[in-house]
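A protein chain is absent from this complex, but the other protein chains hold their places.
What follows is subunit A.
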Amino acid sequence: MAIVGHALSIVSLLISLAIFFYFRSLSCQRITLHKNLFCSYVLNSAFTIVNLITVVNNPKVVQRNPIGCKVLHFFHMYMLGCNYFWMLCEGIYLHTLIVVAVFAEEQHLHWYYLLGWGFPLVPASIHAVARKKYFDDNCWMSVETHLLYVVHGPIMAALLVNLFFLLNIVRVLVTKLRDTHRAESNMYMKAVRATLILVPLLGIQFVIFPWRPENRLAGEIYDYIMHILMHYQGLLVATIFCFFNGEVQGALKRQWMQYKAQWGQRRREHCSMRSTSYTATSITEVPAFMYHHDCNSEHLNGKQTEDSELVALKTGETYA
C-alpha cells in the first residue's frame, strides 16, 4: 500500500517537473527551488519503493545481510534529509526575499544548493557510523532504536526553524508592508500561504507519531492519516506547489487554447489553403511579462507596478 502512495507521488511530481521545464515563462528562482525540491521527492520515493520491494518484503535478503542493503538504507536516510532541507531552503529564500532584503535583486543560489543537497550527508553519515558501532542489526531495519533520532532530530529542527521563518514572514507582510507595498504583499502572501500549509503537514507526523490512540476506531483513523502523511507527501507537495498554482493553471490554459486554436486552424486550412502561421503566432504573442506577477515581483518597481496591479485584480483569488 505504501508503494501505491509513493508511485502516485512520483507520477504527479514528474508531471509537475515536466510542466515547470516546458513552460519557460514560469521560470524564476523560486521555481528553480521547487524543481530541486521535487527532484529530491522523486528520488526519495524511488529509494523507498526499492527499499520496500527488495529488503523489507524479502526476509531471505535480511537474513543474508549483504552490505548493499545497509548502503541502500544510508541513501534512504540521505534522501529523507534532502526532502526536509529543501523545504527549509524554500522557507529561507522567502524569508530573505521578503523580510531581509525586501524584494531586492536575485540571490545567489549556491548556498541553497549546499544546504539542500550537501548538508543532509552529515546526519546520514553520523547515523551510519553510530548504527554500525552500536546497533548493527541485519540491514539496519529495526526502528526500535533511539539512534534514528540522529537523522530525525535535525529534520525536526529544520521544520521548526522553517515554521518560525514562515510565521515571521507573515508577521512582516501583515504589519509592516501592508501600507507601503500593498500589491506585492498580497502576492507574496499567496506564495507564503502554500509553504505555510505544507510545513505543518509534513511535520505533524513527527509530532503525533508517539501517540497512537487506544480506541479501535480512532486507532484506525490515526493509521490512515499517518499513512497518507508519510507516503503521499510527494503528491501533496506537487498538488499544492504546482497544480493549485494560479500561474501554472494560467499557463496550462493558454497552452490548451493555443492547441485548440491550432487544431481549428489546421482543419480550416484544408478548406482555405491559406497559411495560418501568422494567426497562430499572434495568439502566442501575449505579453509574457503580464503574467509574471508572483515570480518576478522582485523586478516590480517603477512602471511595471501598474501591470502587476492589473494582473492581481484579474487573477483575483487564485491559489498560489
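A few points about this structure:
Everything below uses one rule, namely that a residue touches a chain if its C-beta (ideal position, glycine included) is under 8 Å from a C-beta of that chain, and two chains touch if they have at least 3 such contacts; residues count from 1.
We adopt the following convention: contacts and distances are computed from a predicted model.
Hidden chain, UniProt protein name from the list "GATB amidotransferase", "Receptor activity-modifying protein 1", "Vacuolar ATPase assembly protein VMA22" or "FAD-dependent oxidoreductase domain-containing protein 1": "Receptor activity-modifying protein 1".
Within the complete assembly, A:His108 is the residue of A:Lys60, A:His108, A:Arg216 or A:Arg267 that touches the hidden chain. Considering A:Cys82, A:Ala158, A:Leu229 or A:Cys242, the position touching the chain not shown turns out to be A:Ala158 (whole complex). One chain is missing from the display, and on subunit A it is touched by residues 65, 88-89, 92-93, 95-96, 100-101, 104-105, 107-108, 111-112, 114-115, 119, 122-123, 126, 130, 133-138, 142, 145-147, 149-151, 153-154, 157-158, 161.
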